[in-house]
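The complex is shown incomplete by one protein chain, all other protein chains being positioned as in the whole.
Chains: A, B and C, in written order; residue numbering restarts at 1 for each.
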Amino acid sequence: MDRLKVYILGATGLVGQRYVQLLARHPWFEIAGMAASERSAGKTLLQAGWILEEPPPPEIAEMGIEKLDVDRVPRVDFIFSALPSEVAARVEPQLAARGHTVLSNASNMRLDPDVPLVVPEINPEDLKLLERQRAERGWSGGVVKKPNCTTTILNLSLKPILDEWGIERIHVVTMQALSGAGYRGVPSVAIIDNAIPYIKGEEEKVVLETRRVLKADFEIYVTTTRVPVLDGHLEAVYVDTKKDFDVSAVVSALSRFKGLPQELKLPSAPERPIEVRSEIDRPQPRLDRWAGRGMAVVVGRVRKLAPRKLAFVVLGHNTVRGAAGNSILAAELMVKMK
Amino acid sequence: MDRLKVYILGATGLVGQRYVQLLARHPWFEIAGMAASERSAGKTLLQAGWILEEPPPPEIAEMGIEKLDVDRVPRVDFIFSALPSEVAARVEPQLAARGHTVLSNASNMRLDPDVPLVVPEINPEDLKLLERQRAERGWSGGVVKKPNCTTTILNLSLKPILDEWGIERIHVVTMQALSGAGYRGVPSVAIIDNAIPYIKGEEEKVVLETRRVLKADFEIYVTTTRVPVLDGHLEAVYVDTKKDFDVSAVVSALSRFKGLPQELKLPSAPERPIEVRSEIDRPQPRLDRWAGRGMAVVVGRVRKLAPRKLAFVVLGHNTVRGAAGNSILAAELMVKMK
Amino acid sequence: MDRLKVYILGATGLVGQRYVQLLARHPWFEIAGMAASERSAGKTLLQAGWILEEPPPPEIAEMGIEKLDVDRVPRVDFIFSALPSEVAARVEPQLAARGHTVLSNASNMRLDPDVPLVVPEINPEDLKLLERQRAERGWSGGVVKKPNCTTTILNLSLKPILDEWGIERIHVVTMQALSGAGYRGVPSVAIIDNAIPYIKGEEEKVVLETRRVLKADFEIYVTTTRVPVLDGHLEAVYVDTKKDFDVSAVVSALSRFKGLPQELKLPSAPERPIEVRSEIDRPQPRLDRWAGRGMAVVVGRVRKLAPRKLAFVVLGHNTVRGAAGNSILAAELMVKMK
Partner (left out) sequence: MDRLKVYILGATGLVGQRYVQLLARHPWFEIAGMAASERSAGKTLLQAGWILEEPPPPEIAEMGIEKLDVDRVPRVDFIFSALPSEVAARVEPQLAARGHTVLSNASNMRLDPDVPLVVPEINPEDLKLLERQRAERGWSGGVVKKPNCTTTILNLSLKPILDEWGIERIHVVTMQALSGAGYRGVPSVAIIDNAIPYIKGEEEKVVLETRRVLKADFEIYVTTTRVPVLDGHLEAVYVDTKKDFDVSAVVSALSRFKGLPQELKLPSAPERPIEVRSEIDRPQPRLDRWAGRGMAVVVGRVRKLAPRKLAFVVLGHNTVRGAAGNSILAAELMVKMK
């Protein structure tokens, strides 16, 4: 097939550059252009400052960044938005009204009942909410959201457990990577030889978005912290299940878990969305964040602490599975579901 | 009064040097000597390699380190032991049999019913077990233990809550400092840009030692992790209380908490064993580990998540309150209780 | 004597807070007030966000921060300025014209021939330039500058060598701490597991300011880099001397070096401005930055590589000796020289 055209909003930030990196070599999609704030407009990606490890291929590196103007965004198949939430809240509805399909990382609209909040392996059916969204809002385009990164990673690990044993409550403590706060988010003098036990707005998002994605209303207790790790959110999880379980059955259910993206063999779908490691000291952010090319979550330390009391640790790449990669996977799903 | 003589075992390690640092300027105690393994014997502390920030005063820095020989340890008032557990298990009973009083950080004997496992603000009365220990073992000296560092810090924060509201169960996730593993414990290439979700033996210790120190049998679920922080263990705690609570009453109970060391105005006793911070992003290891000269624990993010569901974060300096400082405080208590 | 009143400009930044920390317990000076940008005005220091390890005493912590207004700065004995250079360039001359004596860290005016650029142990006599400054500019007050932090540390180590053996040229490579760039200067995702071989404007400053402070015109080649260290600039130095030297004589000259602040026993003067360490692997930023309460520089690895070719490494605390502390020492000197 002809490659589908995509456009990237907010291309110069950490998540924006992750979009560029993943899309630059995508088998179905082709970057038709990108926009960012006034400060970067007119520059190339390299001039604006490439901050990831692998530089983009020359034809992308030299592409000019446009100033974001909703009336001049070209007709493309998908727009990927890495805009800050306050900008996104204004811009994304305008784009949808103009007929664009926007897949967005921004937190606005995530809880609107007519907006898909999708982790493709978990709730692909929610993409159908787009029809209702268009009808209710009178849009010819639409907006698709992904949950916040911590939620996406957590929910993937919970889904097989919820399905098979049911969940009464969870207690979660996260150790989150610095890239989750954006390039200028955490000053180095604030975090070296340190940890910060608070991330603004994060705990509320995990509670509300988890309920929406998993369509469940179990109790959720969560404490989110920041640690000196570049990429990869680590989450220590306690699950009170409804039915009792064997640890080996849980490990098996996690390892076997597959969703629609795997069935459809979507290009960004990891072969196994959940990798379970048996080494006692894994997963570790630096060693495991690139599992499944950053699209798998890695679970370890699965143990039974008491009847119906499960504990484990889960890790995911926060700007790949937790952000750009998840939206690209959703777009791939939309291509196949059309 | 004349200064009491003390002797330090394992003086060259991270905890041993912390002992030296705290005792070198102690108003009651005077370092009469120190011993370490063969490798350091005959050297001065500086020659063996001082690794803490503040060098010891010259008369201590130039003191010769002796080779540990139980028959040549001088008569002193207290021996502080920072020996590795496998050495301690052999040496400490021999010293006690020879009439020495040993305050030890090593994990052996911590669960023996005739061995005091003491956090001076929590269970000073357990020092009386020494009499039973001497009687049962036929020792003229004795061994006093402190809980592991994570437990000490956790238990201080739990004590006022246990006393006033009762505890049904706790879920804990720790983010522990590198110094807890000793100088060579965690290679730099293993932990920079990383976190490790496992610490050998630690979780079992927290469960068993907490029950012994707090004389309580609530459910304890704990996950211990290592993060790239030099000093200061951070612990995220969920407490299911027996009686319902007001957050402000909990904050007040924590802030007001005092123990026997405070009543007796012991020199190493922090004015307030628990400092509660109201800033949303505290405690942080680097900023708060020296609260109360490293002897206070700092609690923050106290919040009520549901009826009888309390959450908070607690931090303590693992090699001061969690190790050397706690044993010195216990020795001070023993002086006053004689 | 009555304590002299001082006022702090830019009190909320890293250097501003260092001023607060050092002045809060100063024997001669008393903080009469402090100002910062609009964002912090009206808050207390704690509310604006205290970011150093040791919190200030309560009476300072609760002091209200004023909005900077040159016409409302109170009459005090000294104003210490930690303003950003672009603000300083506008504000400091206005204050001097209004009769205030300003000791400033900002880089503006550092090369003006009528402005003292002072390291008190090296060129205290340059404080006399204030008279010429007042005469030429028609000011009743005046502005005193300190060199940039890298230069101050380097020049202290060079002064005894210059005096005794003469210097033909130096090659320097620095490894500079993050705090030198200010609180938001270096994002954590830019520097963890990394080093950056460029600091804007720094190399030019070292060349020009060294010549001015040392009143010498030897060749200076310098490369400045940023490394993941919180505080403490490390500088590897090669010196081609004019006369040949013995290493032991160099060590002795460095160790013996004293200046006017030591003669006058000024309260912030370290007993020895240069400490020489004989251990092969020192100085190290974390272990040595607090030498002489942050006011000494520490030299190590002194070696002779060839005739008239000296090499060593020097370290200094960049926000104490390299910034706030140096200006406070200069103010102390002005008190005594009046």
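Just so we're on the same page, contacts are C-beta pairs under 8 Å (C-beta built on N, C-alpha and C of every residue); 3 or more make two chains touch, one makes a residue touch a chain.
These figures come from a predicted structure and were not determined experimentally.
Only one residue from C:M34, C:V144, C:V213 or C:L230 touches the chain missing from this view: C:L230. Considering the whole complex, the residue from B:I191, B:V213 or B:V299 that touches the absent chain is B:I191. Residues of chain B that touch the chain left out of the display are 14, 51, 178-179, 183-193, 228, 230.
Interface residues of chain A facing the missing partner chain: 51, 53-54, 192-193, 286-287, 290. Interface with the hidden chain, as seen from chain C, comprises residues 171, 173, 175, 193-198, 219, 221, 223, 225, 227-230, 234, 236, 238, 280-287, 300-301, 305-306, 309, 311, 313.
Here, only the chains that are shown with their structure count from here on.
Distance between chain B and chain C, defined via averaged C-alpha coordinates, is recorded as 39 Å. In chain C, the residues touching two or more other chains are 51, 192-193.
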